[in-house]
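The other protein chains are all here in position, but one chain of the complex has been omitted.
Order of writing sets the labels: A, B and C. Residues in every chain begin at 1.
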């Protein structure tokens, strides 16, 4: 998996902070935006911490996501307040099946062997069908959930915070959690105040919201996200 | 594939038509709703035909979709103005792989044989992994795009019209087109005026919007949708 | 203000509960929907209480809202995951200005007098402009925020829960809070399990999320919503 923040709204924190000022000020957005950054950051900080997140929608972040499985992308695109462009298995004909191996399969040689053999056979059979004239859009029906895919993903800061709260949680599936962690690391470089509380609920809200499904390792998880944030 | 309209807003056409009246009337929605249905239908008819579709959002339709492939469901959930609950491959452990065979593979014995064998092997290997203690959420990485899935799908009438315009088109992939056709047949029984123009753009707008990618069979396609609508 | 639930998805709790089953079951939605209602209610109850709200999107509720001010409607339509049809001040020519008087103005005779006189003058001047040939869409520029308006409003259960959490809160403006309370009373009759936790955060989550802006009257507010729910 490779995740890179390709682009984002310039000075996202200044933008969101000064947008927030519009609500409370006789002056307009432009005048507020042209003031020094300190006041914008102060307001932003207040908004993020007190849960007034609507102003963070003004900042948009676009990622390159490469080499996640189609199992993971199927989950990812369920986040509806976002924009996706995904590599098409209808239009791209693949030479070789690139695939993701789950860690729990990787850690056992026998399982990994069976998994790899299966992948190899799928790759071969896919090519056989293509060579026999079957269209890629039909041959791909034998391609597995493990097949790698690429996406361009755009979310605004508010949706990202929501995404992190759900997908950084230990209860999330391991692959999308890994993706969420990598996206979080990327945006923290670009907008540390915007995402200063971002992570699973046990980190950002200080409480586990999973009820009886809790992972029970809140202290450990919080420490993990404190580390991510302190870098 | 099995598609059934499980539930919908009662009297959807009366509801949308009288909602439209709210915009132009001194009276409120309730008074307009309590009038006889004829005026609501007349207004609705006018709105649908002249493209004032916002009022059709008030009517909601909920479908059971069973036995589509995960290739198809991955496309389906890209429609973001809708609500989905999908069978989870993380939580459901499957006894036998149920799968969709593309028609172009089905029509050639050799291809179909290869396809079936592959499916059987995936089913077996999935079970081997499960039996060896691999969690279902990881074992499913070898499950194919062809694997069958079930969903509950809710869309409002406006989104459905948009969905039909894209997915009934010959340029859409065959499986989601089949799904769209079946959903269209279902809603036509419940709300013939709301969906009186629904279908691919060549049917609903009278023009192909696919440019050089046109299927070139507009007359034939229109006839198909005229038949669907005349039932 | 007059608020009435005009229509909603039939058996909304059975629908949402059986939709939830789709995720965890080998069977499809239809089979789950056709089972007895008890299991659906049990699952729904669990989902609502543990915050798994996505399944509640399948149920849609349509209201007639009459006689709220344009100040209030401007706030209302900021909820974007909803559908609105609003009485148009461009197309409707009003005989007399109907208006909302804020309670804090009503309780002081002098203030109320000034308010009423102002409204009367606006009504007169609006008519003068209309009579002089000014289009309604321009004459209405002198109409006040207090002017009454009517809407048809559709929200799904998930958005309604979110709406209640924000707008039933004492920190919300009095008129939209009144509207939210009336909508809550309406949906509780139709779907008591779906909305069993609905109200401001101090009621539904047991904690105030307003920080230093707290109303400080949590006990009183909770009691108010316990009463609403016990009816």
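In the analysis below, a contact is a pair of C-beta atoms (placed from the backbone, for glycine too) under 8 Å apart; a residue touches a chain by one contact, two chains touch by 3 or more.
Just so it is clear, the structure is predicted and the values come from calculations on it, not from any experiment.
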Residue touching the undisplayed chain, where the options are A:26, A:131 or A:219: A:26
Residue of C:1, C:92, C:105 or C:196 in touch with the missing chain, whole complex considered: C:105
Full-complex contact with the absent chain, from A:130, A:152 or A:196: A:152
Contacting the left-out chain in the complete assembly, out of B:25, B:39, B:121 or B:209: B:209
Those residues of subunit C which, in the complete complex, touch the missing chain: 69-71, 73-74, 77-78, 80-81, 84, 89-90, 99-102, 104-105, 108, 110-111, 114-115, 118-119, 121-122, 125, 128-129, 132, 134-135, 137-138, 140-146, 173
For subunit A, residues in touch with the removed chain: 2, 4, 6-11, 15, 18-20, 22-30, 33, 54-55, 57-58, 60, 62-67, 83, 85-88, 91-92, 94-95, 150-152, 154, 156
In subunit B, positions touching the absent partner: 50-51, 209-211, 213
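Convention: only the chains that are shown with their structure count from here on.
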Subunit A and subunit C, separation of their C-alpha mean positions in angstrom: 33
Inter-centroid spacing, subunit B versus subunit A (mean Cα positions, whole Å): 27
Junction residues of subunit C - those touching two or more other chains: none
